[in-house]
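After the structure tokens below, expect a handful of questions from me.
Just one protein chain is left out here, and the rest sit where they should.
And now, chain A:
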Amino acid sequence: METEERYQKLKEIITIYLPEDVAISELTNESHFINELNINSANLVDIVLDVEDAFDITLENEDMDQMLTVNNALQIIQNKLDAK
């Protein structure tokens, strides 16, 4: 799976959980889920569960703790896919 394809897939998932006051056009690789995208910790769990399904991977509590930005998420996805 190419990097761009992974990014698009992740972006589709994030879009579902974005609050109404945040536009998807504001999303960048550096976006902080909680501080910038206004996603609460409960919705961040939903994003992780959707990511697990979409990429057929399993995340651990440590991964969750590190998943602060879009870049972090992409890195975790790549590490999990590489380890498969």
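Note that in this section a residue touches a chain if its C-beta (ideal position, glycine included) is under 8 Å from a C-beta of that chain, and two chains touch if they have at least 3 such contacts; residues count from 1.
The definition used in the following text is that contacts and distances are computed from a predicted model.
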Undepicted complex member, UniProt protein name, chosen from "3-hydroxyacyl-[acyl-carrier-protein] dehydratase", "ATPase", "Sugar ABC transporter substrate-binding protein" or "DsbE family thiol:disulfide interchange protein": "3-hydroxyacyl-[acyl-carrier-protein] dehydratase"
Those residues of chain A which, in the complete complex, touch the missing chain: 40-43, 45-46, 48-49, 61, 64
